[in-house]
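Heads up, one of the protein chains got dropped from this complex, but the rest are sitting where they should.
Our next item is chain A:
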């Protein structure tokens, strides 16, 4: 048996640093929201030859396009603008083709109205809150105790903060965007986090029942020792899959997969090193 709980101050410190960095980033840089949430238009045009960026910029200016973001990746134009209508888009496309003497294929064109964006934010928030409540209720029933549920949910919130915070860093440094897929990744992380915690808590519950009034701390240490390999192995298989997707998969879901990967890592970490210390602390406090 390894005394994992001896180093709880270290775990606390690690969590503090990671979450702190994320919160700092949120406060300083915030997020970059996709058109799913803000409304606007996204275009991805493919040209048949490479054109200088400044020349494209000129055509954009001439067409009075209110550009939010404009990137050029070899032959691909990635353009984000305020909400634009159908006519403006085809005019711009024609103008680009005639002025720059190129042919354009539309790879993607998306427009979301501003009202829909606002609704999406609200619905997402409601979905997340419902998920938390659902998990809290289920855990309270399954473990016949609020302490288990409460610690699991705190660990879940910990993971939520880690994922959201790191994503703010990703937004700032790598141009990630908060979109509906990000929300999906966050919710999946939350479920994975609890999934992992339950396995450990199940062991603690078992030792508690088996050895009667066994002290919670040693029961927890014993449970942690025995589940550590399983936790790591399970995460490894998921990490393998996600790493393969990040390195070889397509570009459109890269940040989504990356978020899932971060979520898997923090979800695995939080179960033994956040949820369990909180549980022990809660139980000990009650006994005193």
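Following the convention adopted for this analysis, a contact is a pair of C-beta atoms (placed from the backbone, for glycine too) under 8 Å apart; a residue touches a chain by one contact, two chains touch by 3 or more; residues count from 1.
As a convention for this text, contacts and distances are computed from a predicted model.
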item	value
Per UniProt record, name of the chain withheld from view ["ABC transporter ATP-binding protein", "NADH-quinone oxidoreductase subunit A", "Molybdenum transport system permease" or "Protein translocase subunit SecD"]	"Protein translocase subunit SecD"
Among A:38, A:81, A:124 or A:168, the residue in touch with the chain that has been omitted	A:124
Contact residue for the chain not shown (choose from A:92, A:187, A:219 or A:279)	A:187
Contact residue for the chain not shown (choose from A:59, A:169 or A:245)	A:245
Touching residues on chain A - with respect to the absent chain	36, 44, 46, 86, 89-90, 105-113, 115-116, 119-120, 123-124, 126-127, 130-131, 134-135, 138-139, 142, 180-181, 183-184, 187-188, 190-192, 194-196, 198-199, 202-203, 206, 226-227, 229-230, 233-234, 236-245, 247-250, 252-253, 256-257, 260
